[in-house]
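Omission of a single protein chain aside, the complex is shown with its protein chains in their original locations.
Right, subunit A next:
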Amino acid sequence: MLGRGVKRKWSCLEELEAEELPNAPVIEEKKQDGEEDRGEQQSKSNMSHLQQRQLVLSLCLEKLQHYQAGMELSLRRSVLLINTLRQIQEEMRCDGSDVRLHSVNPDVCLLRDDFREDESVTCPGCAEGDRESPSLSPPLSPEMPFQEANISLDLQKSLPNTVSNTFSDAGNAMGYLSDLALDDIFEDIDTSMYETSDLPPAWGAGSLWPVSVSFWPDEDAKSRSSAGTLQSCLLDLNELDHIMDILVKS
């Protein structure tokens, strides 16, 4: 499989990488020189950044899914993959909220250096979210529109199984659970004890899933995006918590 040199899927990848390396110092210089070229330079490198992000995201999902198929997982590898996934997801959220809140160039959010300096363009969520611990998910407004629908659908389908399978002590033997009708199993569980005031922990636990997407893949994602279904979102996430608890308890 691995021959001499490294084969890449996309031919544009070489260009992207070739661009990135010289671009990094160049951007620094440009900032000092003047503002005229800045937008152009940024949009060039940020397009490649977005493309790379998309690539890394799909690779991440691919790797996580591939490794469920009958092989024992390396926990280190899984954790690193999922952390990368979370980082990308957080960036995507940051992008999305930026576009919504301000009509400024959304790429500004991607330049981490600008985060702390330029407060007006950072969304409150990203300002809170620490780079070093991407697992902390800031509370998100439920009305946030869903920018990258394709990617979110991917996440929605693969992540629930991915995470539960990755981290559960039973390893990938949990895969069969996804085939069961989980509704039937848990219908007699009393969920009234889960109060809706527990908003922050619920968000925190459900940090991997974009707000407007439900746990159940067969439900319509669009119907969730309106504020009126916030309640059902919360219930979904509470159920999710409960299920995760059961699945991963050791």
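Going forward, a contact is a pair of C-beta atoms (placed from the backbone, for glycine too) under 8 Å apart; a residue touches a chain by one contact, two chains touch by 3 or more; residues count from 1.
Operating definition for what follows: contacts and distances are computed from a predicted model.
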| item | value |
| --- | --- |
| The complex's invisible chain, by UniProt name, from "AP complex subunit sigma", "Serine/threonine-protein phosphatase 2A 55 kDa regulatory subunit B", "D-xylulose reductase" or "Glycerol-3-phosphate acyltransferase 4" | "Serine/threonine-protein phosphatase 2A 55 kDa regulatory subunit B" |
| For subunit A, residues in touch with the removed chain | 1-9, 13, 16-18, 20-21, 24, 28, 52-53, 55-56, 59, 63, 72, 74-77, 79-80, 83-84, 87-88, 112-113, 131-135, 163, 167-173, 205, 208, 244-245, 248, 250 |
